[in-house]
Each structure stands twice: as C-alpha cells, then as structure tokens.
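What you see is the complex with one protein chain gone and the rest in place.
After this line comes chain A, so read on.
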Amino acid sequence: MPGDTLITSENDTDIELDFAGVEDFQENHKREKHYGKRRNGDRQQNKRENQRRKRSSKSVQGIREESQSKTERRERSRRRKGKAEHETSGHEGNKRERDQTRAKSTKSKKNIKNEKTRKLEGKEDGEAQEKSEKGKLKLVCAKNEEKIESGDQLKEKEKALGVKKKKKRRKKVVETSSEPETSEDGDDEEEVNNDGEVRPELLSPEELEKLKEAVDEKKKLIQSLRGKPWPMKQKLVTLRESQLFVEKYEGALGKGKGRKLYAYKVMMTKKWMKFQRDFENFKTACIPWEMKIKEIESHFGSSVASYFIFLRWMYSINMILFGLTFGLVMVPEALMGRPYGSIPRKTVPRAEEAGAMDFAVLWDFGGYAQYSVLFYGYYNNQRAIGWFKFRMPLSYFLVGVGTVAYSYMVVIRTMARNANESGIGDDNSFNFSWKMFTSWDYLIGNPETADNKFASITTSFKEAILEEQESRKDDNIHLTRFLRVLANFLVLCCLAGSGYLIYFVVRRSQKFALDGLENHSWWERNEVNMVMSLLGMFCPMLFDVISTLENYHPRVALQWQLGRIFALFLGNLYTFIIALMDAINLKRKEEKVVKYNITMWEASLYNGTGSENSTAPPITIHPADVPRGPCWETMVGQEFVRLIISDTMTTYITLLIGDFLRAVLVRFLNHCWCWDLEAGFPSYSEFDVSGNVLGLIFNQGMIWMGAFYAPCLPALNLLRLHVSMYLQCWAVMCCNVPQERVFKASGSNNFYMAMLLVILFLSTLPAIYTIVTIPPSFDCGPFSGKNRMFDVIQETLESDFPAWFSKVFSYASNPGLVLPFILLMVLAIYYLQSTSKSYKEANVELKKKLQMQNEENKKKNKQAALKAQMDLEEARKSASQTAVHQRNNNDSVQRREDDEEIDNKNQRMYHGRNPSPSVGNREPHFPVRDPGPRNAHNGNHGNPRYLPGFHQQSEPRMCRVPSLERH
C-alpha cells in the first residue's frame, strides 16, 4: 500500500469533513473502511456492506451522533488537521519508539490506558505517519480490549460501537500528553477500536504472533459460541466483542483473503447438508407402509411389527421376481409371439371350448386361463420372436434360473447384513438409560403420533423389564428340564401322527386317482388338500398348548414354535411334491400314448387325403381340433396356482372368522352373556406371529417351486401380499389385543431368514430335479422338441455365438477344468470360513476385554469418588471442628462467666449451619471420646487436638466398606 494514496485520501476526507455535516462523517467512515479493506481484495463489497450496516444500525450510534453538534466536529477536525501539518517528521520517529514501549506497558495498566493512547495520538504528524501510528495504537488497543473484556465489557463495547461512527475524531491530533482532554478519552479509545488497519510490516514478529493468536482465539470463541450453554444475552455480548476484535485485526493479518470463497463453501456445504437431509426424509417417506408398521409396533411391540417388516421385505422381493417374469417372459410372448389361436398349443381344444369361459373353470385356472401366457404350455418353441429377434426360450430359461439365483442372493445377503448388525448392536450397557432419555422424539408434533409414541415407549419399557426379569429368574431347573423333554416328546408324536396321516391320505388319493376321480365324492377328491389345511390349522394350536409347558422366554418359545410348525409344513409340502411327481409320471405315460396316437392320426389323415387326391392342397385343420399331449408342465403350474389361491383364501377366511368375527361376537355378546367374554374364555385373539410368518415363508416356497411352470405366480403372490398387508394391518389394529407378555423381537430376523433359506433350497430342489431329469412335453412350452430343457443353452451357444466361443465353452466345461475349479472354490470357502471364525473369536475376546475394562473403570471411578467424598467429609468435619473450637475459645475468652449450657447451644447453632448437618448435629454428643480410632484411620490428617471429629470420621468409612465391595 503506497503511502501517497493514503495521504491523498486522508486529506480528501479531511476536506470533506470540513464542509460536510452528519452525512459526511458517514461517508468518511466509509472511506476509512475503504482503506482498511484495500488490503483484502474485496474492498468494494465490504465498503458497501459497512455502509449499509452503519446506516441501518441506528440504535446506539445514531443517538450519539445526533447529540454532537456539527460545528463542534468541524472545529475539531480543523484543529487536528492544522496540528498534523505542523508536526515534524523527525520528532515523529522518536515518538514512535516511545509509543511501542508504552504500548507494552499499557497492557498491564488498564487505568492509565486512555491517557497513554492520548499521548500516542499526540505524536502523530503527517497522514502517512499517522497511519503507521495507528497500527500500533490498534495493537495497544487490542491488548486493552482483552483486559477490559474480563471487566465491564458491556459498557466498553457500547462505547466502541458508538464511536465507530465518529470517525472524524480519529484525525484529531493531541499535541502533548499533558494536554488535558478528559472529554476526549472515550473517543480516543473508541477511535482506536474503530480503526480497521494494522500494518503488519510495522510490527515485530512477536507482536504479530501475539496478535494472530489473539485473533485466532477470538475466532475460536465465535465459532464455539454456538456450543456454549449460555443464555442468549450473554452470547450476544460476547459475540459483539469478539467480532469487533476479529474484524479489526483479521484484515491486518491477511486472513480475510479467502473469505468470499470460504463463505461460498460454507453456503454450499449447508445446502448440501440440507439436500441430504431432505433426501433422507424423502427416502423414509418412500418406504411403503412405514407409518402403518410404526403404529402397530407402538401398540403391539416389536415382535408383531417384525412380521409386518418381514412381509414388506417379502413384497419387495416378489416385486423383483414379478418384474423379471413379467418383463422378460410374459410381455414379450404376449406382444411379439404368435397370437392366440394360431397354433394348437395356443388354442383351447374343441372339447373344452364350450365351458372355457365359465367362471368355475377360470377360477380353477382351466379354459382360457390355461391357454394363456400365464402358463408354461402357451409358450412357443420358436427360437426368436418379434422384429428384434427376442430369444424366447432362452429368456424363459434364464429368467427361471435368474429368479432362483436372485432369491438366493438376496436372502443370503440379508442374512449376512443382519448378522453384522446383531454383532455390532448388542451394546446393552445403557439400555434403560437410553430408553429413558432418548426414546422421546422431540420432533413429534401431532397428537396421534404422540399417543403412539407413548404407547410404544411403554411397550418398549415393558419389553425391557420382561427381559430383565427373565434374566433374573431361576426356577426349579429339574422340573423345567423334565417338562421341556416331555413337551418335545409330545410334539414329536404330533409330527409323526400328522406325517402318517398325510401319507395315508396321499396313498388313498392315488388309489382314487387310478379309479378315476369322477366316481368319488367331493371330499374324497379333495381329501389331501383338506387334510393338509386342517393339520396346518390345528397342529400349531396344539404346539402352542404344549409350549406353555416349557416355560421359555417368549422369544425362545416363538422360535421353538416356529421350528415345529416348520417341520410340520415341510412334511406337508413334501407329501404334496411326492403326489405331484406321481402325477407327472402318470401324465408322461399318457403323453407317450398320445404321441403314438397322434402319429397314427396324422398318418391316417395324410393317407386318407393322399389316396383321394394327391394334388389337393394340404388340408387345413383348425388348431383347436388337433389332438395334443397332456403337457405335464402346465399341469404342475396349475396345481401350484390352485394351491396358492386356496391357501390365500384360507388365510383370509380364518382371519375374518377367527379374528374379526370373534372380536365382534365377544364385543357385542358380552352384554348378554353369563360370563365376561372379554376377560374370560374366548376373549380377543392375539396376533399369531409364528403362524403368520410360516404361512408367508411357505407361500414363498411354493412361488419359487412353481414359478418356472407358471410365470403368473409372482404376480399372483404380489397381489396376495399387497392385500394381506392391508387386511392384516387392519385386522391387527381392529380385532387383536397385544400379547400379555410383550416381548422384543430378536434384534435380527435371521431366524426367519434361515427358515426362508431352507425353504428356498428345498423348493428349488424339486424344480431343478424336474428341469434336469424329465424331458419336456413334445408339443407345448418353449422347450418342446428338445431332449432336456437346458439344451436351450447349448443351442444358443452353437447358433448365436462365434465358433471360438463355443469351443472355449466346451473346453471350460471339460471335467479336467471344472474339477480343479470346484476344488479351488471349496478351498476358498474353507479358508474364508476359518478366517471368519477366527475373527469372530477375536471379536468376542475383544468385547470381553472391553467389558472388563469398562467394569474396571467403573469400579475405579466409584472408588475414587468414594475416597474423594470421604476426604471431603473429613476436611469438612475438621474444618467445622476447628471453627467450633475457635468459637468456643472465643466465647470462653469473652464470656468466661457463661456456663457450659450456653456454650453447647452455640455449638449446636453453629452446626446447624454446617454444610454437612448430619455429622455436625451428632458431633456435640461426643465432645470427648476415646481417641483410639483416630490413628488407625486418619493418621495423615489434621489436628490432633480435635479428637471428637476424628472418631466420627471413622464411622462413615466403616459402613461404606461393604457398599464398596458390593459394587
């Protein structure tokens, strides 16, 4: 910054000041600021800002300004100017030196500070000189300010603010330090405060350092002000001070250079954070049924909610499955494949045509429903369809494989994640405290949500209390063990019985099937399904009754229950599959016959026509009239669809009858019944978590099993899940009561997941078996005409890929390569498994250590606290003793004639005011006692004259020892 510009501008201001009024000094001030900010690159901006701020902040400054008369100001400025001109520069140099020393001295002497600053001012000469002086003054001022802050900051600040406006006075030059100008004191100081410039080049490095530190400190203070638990007023005051300080000196240190950029950055981060927050909100708002589930959770506890969360998760999986089958199989076939009626497999046969549109037939997925994209048989074996050559059979096969692969992936991934979560999140050290202090969500601003929250907090407390009680409980172990063995035995009996029953029924039904279904009654035809449904309905109840014997924690009991029902359902499912396999075999036998017949029929057809007229055009036979095979794939698909439908219906109907009707009856018949229905026998039903979860899991298993043969299954399932979500939510809220013992769901739902994985495996097994071993039907489905379904891969490789690729593939599939590869994988799995095991062990070990450390710390803390407390008590006591005795002495000196009673009274009164009254009050009763214990306990302590106190002190310690050990 060249001095010339400074001088000229200063002169300008002075001249302006001479002629200007109140308005002018604002201008002037602007200029001042202007100089200051020149060092920072952005002076324009700042100037404007300052101006604006100055104008708008009228509260303190405005009053002050107005109080001063224009003329006075003018006079002063003129005087100052004159003096400045007359000063010599040589004089100036000496003065400056003195200034510096004085500046340092001012630090310590707040009182004479003002005088000194005045002196400093006096030495100002030319405008440029004045500037440099000012730099120092500022430093002085800075130090002063720091001092002042500890004192009556408010006033000082106010002053500073007030005078900020009165820039004019800055230029006033006081000739000598002796010149009395008391009235100017405040102004001078303010002026110094006010100036925004320090010239770093004129300061010694140490001073610069100090200044820097001070500024940094202030900055830090400003930054941390938000985090200070002070009332707003105090904050405001502190802020104002520190801000002024920083504003002044920051420029000097060149720290404000990146300010604009910084501000921009801050703004952007803020925007970004806001965006993120909004996005989070949006994401949570996008989670379907979140509110419903929250509501249920708040009333029924986390275990019931876990079912609904599981349901929602299942829904999302089915969404993907549906997307795959719908987008890659059903839609392409419907849009680009041959239309309905073009070929036999896409036409309803003549015999069925009459009733193909009947509802009963459609409901059974026969008729038109059977000959549609919904089932395997409808698809054509044309290699490529549509104008962009969609490889339909390949797509069909890959989607079938893809759905299973995706399901595996998702289930396993979820399991892994759950395992992780449960590994981390089992820190229960502050379980109750957190519940107490962090469970209320201060965001809640809606009475209904608040009600829910109250309910959920109560529930969660109850859950936690239950857990706590369970962990404390220890009953007769032997009795419990016996009962548990008994219960398991009973359950095994049940399972065996139901297994035999199903076996028996299936065998019988096979016999019926051989006879021909038409000869039998409805019951005999549907015996298997009915028996399975009934078993599925009553066995869980039986298990429930049995499980009360075991006296497990509800969560464990739930898992046992789930396991048992799982076993039951599994038996059912596999008998169903076995029956299905029998049916497939029957169909295949039938197919052989039909195939033979068809060749005969065709031959006869051609023979017949050929003999009559060889030149006649080939006879066109309507596709509906063409004889066709039984198409076992479609049959399997239909079976599964029917099963799903009947299962869904059973679920809904039991829901309506078992829950809703029961609730209605209990509620309304209660008025005219001889016992209390609500509290007594029927009561309201509880939500059956285990049954519902298993229903869901098995349902999903069937989807996985049947999806290959009936592409419509995921769609159906999606519909079912959607409806049951709403229906069950409604049913739970409307006709169920919370369990008597509300318990927490296990942190991760890995138990459900594990069952799902088992089911997935068990259900893909038969599907894969049929795909791999049974040749597809000869006249229906995308793989018709092939020996095996997976031949479609081979075909694609040969015709759609370059020759080298199939070569490579054939090499790669060479057992010589595959076997080592499998070996390698096994090794890798083994390695990973063992490492994960060791990690787990290490984890457990570390956790143990951490816990021990924690406990140790706690113990230590407690001991330290105890000690400190005792020390404090001792100190207090001894202090009080001293005081008492001194007082006693005084009393005795002053009033020797007073008798002892009065003395005692004084003592008592004194102790009444003692901070530890319990000790104090007791004390007078043991004025002199056996001093023995003192040495043992308090050898290091205090005055041996005051025996009673020491004796006393031993008491609290004695009684505290056991408490310490207890902890």
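Note that in this section a residue touches a chain if its C-beta (ideal position, glycine included) is under 8 Å from a C-beta of that chain, and two chains touch if they have at least 3 such contacts; residues count from 1.
Basically, contacts and distances are computed from a predicted model.
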Listed names "28S ribosomal protein S17", "Septin", "Auxin-responsive protein" or "EF-hand domain-containing protein", matching UniProt entry of the absent chain: "EF-hand domain-containing protein"
Residue among A:Y264, A:W434, A:F489 or A:Y726 touching the omitted chain: A:W434
Of A:E213, A:E468 or A:E841, the residue in touch with the unshown chain: A:E468
Residue in contact with the excluded chain [from A:K220, A:K260 or A:R277]: A:R277
In chain A, positions touching the absent partner: 52-53, 56-59, 222, 225-229, 231-233, 235-236, 239-240, 243, 270, 274, 277, 427, 429-447, 449-450, 454, 457-458, 461-462, 464-465, 468, 858, 861-862, 864-866, 869, 967
